[in-house]
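Remarks on the structure that follows.
A single protein chain has been removed from this complex, and every other one stays in its place.
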Amino acid sequence: MISLLHVTKTYPRTGDAVADVSLTLNKGEFCFLTGHSGAGKSTIMRLIHMAERPTSGEVRVSGYSSTTIRPREIALLRRKIGYCFQDFRLLQDRTAAENVAFALEVTGAKPQVIRTKVPRLLAQVGLASKAEALPSQLSGGEQQRVAMARALVHEPLVVLADEPTGNLDERATRGIFDLLQHINQSGTAVLLATHNLELVRANPDVRVIELDHGRLVYDSAAEEVRS
Amino acid sequence: MISLLHVTKTYPRTGDAVADVSLTLNKGEFCFLTGHSGAGKSTIMRLIHMAERPTSGEVRVSGYSSTTIRPREIALLRRKIGYCFQDFRLLQDRTAAENVAFALEVTGAKPQVIRTKVPRLLAQVGLASKAEALPSQLSGGEQQRVAMARALVHEPLVVLADEPTGNLDERATRGIFDLLQHINQSGTAVLLATHNLELVRANPDVRVIELDHGRLVYDSAAEEVRS
Amino acid sequence: MTYSLREALVAFRRAPLLAGVSAAMIALSLFVVGLFGIVAFNIRKVIEGVEARGEVVAYLRDTASPADVQALRHELTGVAAVREVRYVSREEALQVAKEELSEFSAVFGSLDSNPLPASLEVRLKPNQKGPDVVRSVAQRIGANPAVEEVRYGNEWLDKVFLLRSVAATATGVLGAGFAVVAILIIGAAVRLAIFARREEIAIMQLVGATNWFIRKPFLLEGLMTGLLGGMLAALATWLSYSVLTNAVFTVVWIPDSWVVGGILTGGALGVVASWIAVRRHLRVA
Partner (left out) sequence: MTYSLREALVAFRRAPLLAGVSAAMIALSLFVVGLFGIVAFNIRKVIEGVEARGEVVAYLRDTASPADVQALRHELTGVAAVREVRYVSREEALQVAKEELSEFSAVFGSLDSNPLPASLEVRLKPNQKGPDVVRSVAQRIGANPAVEEVRYGNEWLDKVFLLRSVAATATGVLGAGFAVVAILIIGAAVRLAIFARREEIAIMQLVGATNWFIRKPFLLEGLMTGLLGGMLAALATWLSYSVLTNAVFTVVWIPDSWVVGGILTGGALGVVASWIAVRRHLRVA
């Protein structure tokens, strides 16, 4: 469903953020994306989200190719991708509930759909009591969970979760991970970028991809095939 | 040097973020601040920074009291406090180096001081090569390290580091922690809020304070005294 | 549409300052245009008033017989452009001169003979008062042997029409100048509005809103701001007109259609400026 074919992303002064990476994520697959700070994890997610175009190579997502996709198609594609941004990207002048509802409103969802979905998702990330709080009235971890709720609101085909537990304690981390696994079981693919090696080690049956200075240096799925 | 005396901070709708907390941080002390997401860690740091006033109780920092301090004195006090914010708070239109230099410039530092200090600090957090990058051109972890460099630029009496490793891999986390310990050895107090229990467990000789729903539930220094 | 409408309204509530400044700038621009409209409309009225007077006076020879005069009257009444012909006798002329030049009534009183000639005052039809028509009628009258001299205020008329063409030129130059300034200011205001909401736009794009959907509330906001600005301008223009006409000199209020046109122009300016500004922004993003 998602495939990167020899993708390189070069930034003017900083050089290659992603270098000749090829990988495939199948429908309904769960995958960790690890690597040191600056390894290129977020860049790969932005490439899948078509927020960046590869310098060379091709990104294919749900039938669209980065070489031919048109602006309107990007908008439609993004409705199938739930992106939990590393820096949250919440609107400061809207409450938690409004931030989640916003993603539905601007893609033309019906009011009654919004009314039922938003409270349910906030409850799932453990923020039912903070629905009416502005981001400035939330703790770091609470903001992170709002971002996660928004990523899930479109019932996406794939969730890109960029360091979704960096500001969370162990219990909340477990909660988010369980939620993602639950969603994964109903057929949604998940790509989870994280530095939390404890979390990775605690789930040895989940596929792990490791980046190092933009290069793909380890893919547990490929290892399995090889061995 | 820092003492909280029966401090309570109540927010209009959400209730007590910090409830009847008393603690003392001595000159040159190193201390972890732990607790679940929303426990009140950032609120305690904002109280020490005089960005919030306690609803009841008193905060004393370096001779100033929250009950009597005046706006001009708050500015002067803050030059003695290095605050590494959980959400970084970098200026998006300035490079990494300019963001660090900014904190010196606006407190009237001399240009030659700025020219020597800024590159040294960026090198210490491992970002020498990214000095000229804008925040939007940095990875999450790189932005976090810029925020840390800025917090250290005033050679403060105390460093408030709020989740400074949430976006960092194990090696970079170790680097930041070593840097803070190094600074601590030259007499600077450090208060480090974190969810990274691995880091806490790996340093059993460091004082740990734990919050739970705004209450102080554990203080290793007090335990030692008691036992 | 409900979403766009609500967002556009919310934009006013959320940034009343910004919306206010935008509306004020549109208002200011249209206010200047409005003041200019009053001036232009009043110049037009003055010209029309002057034209309405437009008449030709034929001084008759003392030797002209009543029959000659009658024949000339008849001939003139047949000319297409002529509305009315009035005969002024020598006695009547002296009477008028005595009244109009009262300072010199002693002079006229001591006269032993009347030095003034009789005359025919020819009035032209309302739509036949251009300088060319007047001149041709005057020449035709002057050709009659019973007429000694023809006056038609040619200097005065030429001056009025010069004034009109000068005013038209000034209208063109100043009007165009103000229009350009207005468009620049409105464009700047809308780009400021978008600048203030760039975060929101960025997030809309990230969660999959189409460009058209993003654009709509801004266009609606531009429309409403423009209409508001237009109405403010109309109000300000009317207030200035009231002050002016009461305190300094009497002027005529512009026609209602101009007022409505001005307000609609405000709305149109708002939409167009929003369109350009949003389009540019969405292209960059």
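We call the chains A, B and C, going by the order they appear; numbering starts again at 1 in every chain.
Here is the rule we use: a contact is a pair of C-beta atoms (placed from the backbone, for glycine too) under 8 Å apart; a residue touches a chain by one contact, two chains touch by 3 or more.
Here the structure is a predicted model, which means the values were calculated and not measured.
Q: Please provide the labels of all shown chains that the missing chain touches.
A: Within the full complex, the chain not displayed touches B, C.
Q: Given that one chain is not shown, which residue among B:H6, B:K27, B:R53 or B:R89 touches it?
A: Going through B:H6, B:K27, B:R53 or B:R89 one by one, B:R89 is the residue touching the chain not shown.
Q: For a quick check of understanding: of B:P12, B:G108, B:G187 or B:P204, which residue touches the chain that isn't displayed?
A: Counting the whole complex, the residue in contact with the absent chain is B:G108.
Q: On chain B, what residues meet the omitted chain?
A: Interface with the chain not displayed, on the chain B side: 49, 51, 71-72, 75-79, 81, 83, 85, 89, 91-93, 102-103, 105-108, 150, 154.
Q: In the complete complex, the non-displayed chain touches which residues of chain C?
A: Interface with the chain not displayed, on the chain C side: 17-18, 20-21, 24-25, 28, 97, 101, 104, 106-108, 110-113, 115-116, 166-167, 169-170, 173-174, 181, 184-185, 188-189, 191-192, 195-196, 240, 243-244, 247-248.
Criterion: only the chains that are shown with their structure count from here on.
Q: Treating touching as the only link between chains, describe the layout with one word: line, ring, star, complete or other.
A: Chain contacts: open path, no cycle.
Q: Just grab the chain with the largest centre-to-centre distance to chain B, centres being mean Cα coordinates.
A: C
Q: Quick check on this structure: which chain has its C-alpha centroid closest to the centroid of all protein C-alpha atoms?
A: Taking the mean of all protein C-alpha atoms as reference, the closest chain is A.
Q: Can you give the whole-Å distance between the Cα centres of chain B and chain C?
A: 69
Q: Please work out the Cα centroid separation of chain A and chain B, and write it as a whole number of Å.
A: Chain A and chain B have C-alpha centres separated by 29 Å.
Q: Measure off the straight-line distance from the CA centroid of chain A to the CA centroid of chain C, and report it in whole Å.
A: 64
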